[in-house]
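In this view, the complex is presented without one of its protein chains, the others remaining in place.
Moving on to chain A:
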């Protein structure tokens, strides 16, 4: 749906973005990942023409973005930014209603949509008449999301949307956002420097460094098939945690031993290793029955799980060499 070709941008001497090309498919969640200053934001802002490139072209649904006025283009692309950018002189309702007003929507429709979004994003009804400075950081970010979502655009650009939040709030909003139907349906291009977040939310990741694309691929590709030393080292610090989150019980299926632990509760095999360990730790039984799509069943506890994960890792390592 979005095609980026050979994009280059320099600010004076600084080459911020250097011949970047990638493609985003319809409905895909693509995440641009990289250290601070590697050109992610600049690339993102060129998509809605907040920044004009020195070179290169961008097509959305096959149409060059320069074919229309920037204002009109931007009204068709949702944009969420790190510092919310809410208007301090507008109430929450007015903030969410900015784009509908530009699009001259009927007020009733705006009101109805606003209320829907408020519910989905767990914002209290009373906040409608409040000003942004009366809300918590997390609530402000939810309003920022609502403002970007209300016009139901196909494409959503997000620049470190959860970057300014504390850990607890961030995890919570991430989860909620992931559960939204909008997250599933829309084409999303998101920028982050947080590897965990990228792995949590991405269908594919564009790893960037010094204005250039280093690698494009699924989280698994990045983990198990890094293209060079930079890509490998970039994930090293959190490799184990990432693997536990990426690898599902399905992936471990061949390595799960056939025991009968007489487990009473059953779970799905699409759950990742990290989450299943969490569940085991929290439950009274310390054991679960897993069933996959073919109807096969395995009993797992902590020990079975760790063993299978070890075997899986060895197999992956062998595959690479």
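Miscellaneous remarks
Keep this in mind: contacts are C-beta pairs under 8 Å (C-beta built on N, C-alpha and C of every residue); 3 or more make two chains touch, one makes a residue touch a chain; residues count from 1.
In this section, contacts and distances are computed from a predicted model.
The subunit not displayed here is recorded in UniProt as "ABC transporter permease subunit", chosen from "Glutamate synthase (NADPH/NADH) small chain", "ABC transmembrane type-1 domain-containing protein", "ABC transporter permease subunit" or "Xanthine dehydrogenase family protein subunit M".
Which of A:7, A:65 or A:81 touches the hidden chain is settled by the complete complex: it is A:81.
Of the candidate positions A:147, A:186 or A:298, contact with the hidden chain is made by A:147.
For the chain missing from the display, the contacting residue among A:102, A:179, A:237 or A:315 is A:102, taking the whole complex into account. In the full complex, the hidden chain is touched by chain A at residues 48, 50, 71-75, 79, 81, 83-89, 98-99, 102, 147.
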